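This report concerns only the one structure given below.
Note that this complex is displayed minus one protein chain, with the remaining chains in position.
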Amino acid sequence: MGALLEVKNLRVGRGKKEEFMGILEDVSFEVYEGETLGIVGESGCGKSMTALTIMGLLSKNLSVESGAVYFNGTDLTKLSTTELNQIRGKDISMIFQEPMTSLNPAFTIGNQLAEVFKHHGNYSKKEIREKSIEILTKVRIPDPEEKLKSYPHELSGGMRQRVMIAMALACKPKIVIADEPTTALDVTIQAQILDLLNELQSDLNMAVMFITHDLGVVAETCQRMIVMYAGQVIEEGTVEEVFEHPSHPYTRGLMLSSPRLGSKVKRLKTIEGVVPDLDNMPKGCRFAPRCEFATDICYEQAPLFEKISTSRGVRCWNKL
Amino acid sequence: MLEQAIKTEPLLTVNHLKKHYPMKKDLFGKKNEVVKAVDGVSFTVYKGETFSIVGESGCGKTTTGMCLNRLIEPTSGDVLFEGENVVTYSHKQMKKIYRNMQIIFQDPYSSLNPKFTIQRIISEPLVINRYGSKSDIRDRVRALLELVGLRPEYMNRYPHELSGGQKQRVGIARALALNPKLIICDEPVSALDVSIQAQIVNLLKDLQEQLGLTYIFISHDLSVVELISDRIAVMYLGKIVEQGTRDEIFNNPQHPYTKVLLSSIPVADPKAKKNRERIILKGDMPSPKNPPKGCHFHTRCPFTTEICVESYPEHTSVTSTHSVACHHYKSLSS
Partner (left out) sequence: MQAQLSNQDPNSSVGNDVKSANKKTKGNTFFDWKTFRQNRLGMLSLFVIVFFVLLAVFAHWIMPHDPLSQDILNKFQGISKEHWLGTDLNGRDVLSRIIFGTRISLIVAFCTVLLGATVGFAVGIIAGYKGGLVDDILMRIMDAIMTFPLILFALMLLMVLGNGVTTLVIIISIGMIPGCARIARGATLDIKDSEFVKAALSMGSSHLRIVLTHILPNILASLLVVLTMNMSLVIMVEAGLSFLGVGISPPTPTWGNMIRDGFTYITTKPSLALYPGIALTILVIALNLFGDALRDSVDPHIKRQKK
């Protein structure tokens, strides 16, 4: 089965030519139709940057140095803004973390929804209204007709996030990139939103790229996952495979240091040290300085991403 | 840990603590709306234990924590610290209390004065409380840094040169400076990455054992709370809905809200999801401006009946250590 989205050897960073400093290095993965792919990592690992690269939303000082993002045969990184705008919001859309800052506080919900429709089709005002109410109902917002007239600040965090989801799903995209959509929400609201996303996904048969640092969320919502560290993809596999048997020491460390509800663990195992700074990336494997399994070669040579099986891959000399 | 705690004396007792914020006044100066952030909270914390207060945003847990040391002025109620009611103390009188009650804040990025060196930050409580000579203070700062796992070189650095986890360690060192008996930890790891969280949680546990500290641990993260707590209070919209030992709360939750809370937490185990029965709440948390009459939770509770709408349930004891505020808890626990 061909991949819907293919990210290939992406290298993204700051500066030009000799002064180029890579932040994302050799990032590759695929997203298949209808699946939920989890992208896991801690802050600074590059997961958000990957999403922004796919959407063409990188800030001005960042650029794609090499690599590609294939969607339907086209390399998104090579498209102009006009061409990208045909795809963004329609075939690929994004849900952001902070609904308050990603919704325009000066416009009503109705206005903002209408914009999505206007941009991607020739609908009449009546049709737009109908479609807006339809999508708001789908995301389980009570009194959708009333809500069209509301402003973002009049809604709760959970509601705003649903509006964001509505906007992202309005044109029935093939892929939705969800960048930490529930991190800023309370745990009971998070449960509601995850439940909703689940339902919508099977309804509309869309693929979801779920970016998060919460292993619990990944375990519950995703089928496959990739783990990122310091700008690289270091492990890939189905959720069952990776949780059962993490191959990369970082993945293992991450799982052991996450407090798990119901586990009888008295003390969390920690990963010593901190994520290396951009200016000071270690020569060999980026995780070596913090790794308890590091050997000589780890400090000398950066390991390549190896496919262990059709679904599994890991970037490590000493796979566990 | 807990067994010791029950045998010891209460360190802090809170009785019917309330914090109400009057909102808009109408033309005649009468207060129209009142935000009842904390609406009658009572609990006791024993020496040597970790007492956690959990709840989602808006439940009043942070406000409760800040009322304990008067960073926020309580509207009414008592806070008895080692027998003394500190609610009415002046700022000067509180100074004496502060030596024994300290606080660790949530955001490592804003809890340290960016213009102070680490040394100055940690020595500030010592200076204010006239700990000793300059060299005494410097020695103590050095010892504190070592205690929290930071090298002495850090004394001359500025907060912006440290990582989030390191900043939080400085915050902990500062809280420990005066050798307090009680430390209020206000979401101390929420702003940190998972692997750093683990480091800090372990540190807090170690320090508690080493120094015989008592913690009040405020958090929304139940997984962390399970790890570190002896006893737990669950708050919803300004009130405590359930209180008990850690095992009681996690293994035998009585209040519907506690059950929902526990079932909402995503578990990092792909196999578990098939067996889980999750209760999904409808709607959002009501505003603390106009809490629902009767039981505060009745608007979202899947088991609401008429009595829930009409009257607020009193706290009833399930065991000597476990209490719950629900009309139907008996019939719901099967």
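Some observations on this one:
The first chain written gets the first letter, and so on, giving A and B; residue counts start at 1 in each chain.
The rule is simple: a residue touches a chain if its C-beta (ideal position, glycine included) is under 8 Å from a C-beta of that chain, and two chains touch if they have at least 3 such contacts.
Just so it is clear, the structure is predicted and the values come from calculations on it, not from any experiment.
Only one residue in the set B:50, B:63, B:111 or B:323 touches the chain that does not appear here, and it is B:111.
Of B:33, B:161 or B:306, it is B:161 that touches the chain left out of the display. Annotation for chain B: contacts to the undisplayed chain at residues 66, 69, 71, 91, 94-95, 98-99, 101-103, 105-107, 109-115, 124-125, 128-129, 149-151, 153-154, 157-166, 169, 171, 174, 178, 191, 199.
In this section, only the chains that are shown with their structure count from here on.
The distance from the centre of chain A to the centre of chain B, with each centre set as the mean of the Cα atoms, comes to 32 Å. Residue ranges of chain A in contact with chain B, taken from their complex: 42-43, 142, 156, 158-159, 186-192, 194-195, 213-221, 239-240, 243, 253-255, 257-262, 265-272, 274. Remark: chain B residues 56-57, 163, 165, 193-199, 201-202, 205, 220-224, 226-227, 250, 260-273, 278, 280-281, 283-285 touch chain A in the complex.
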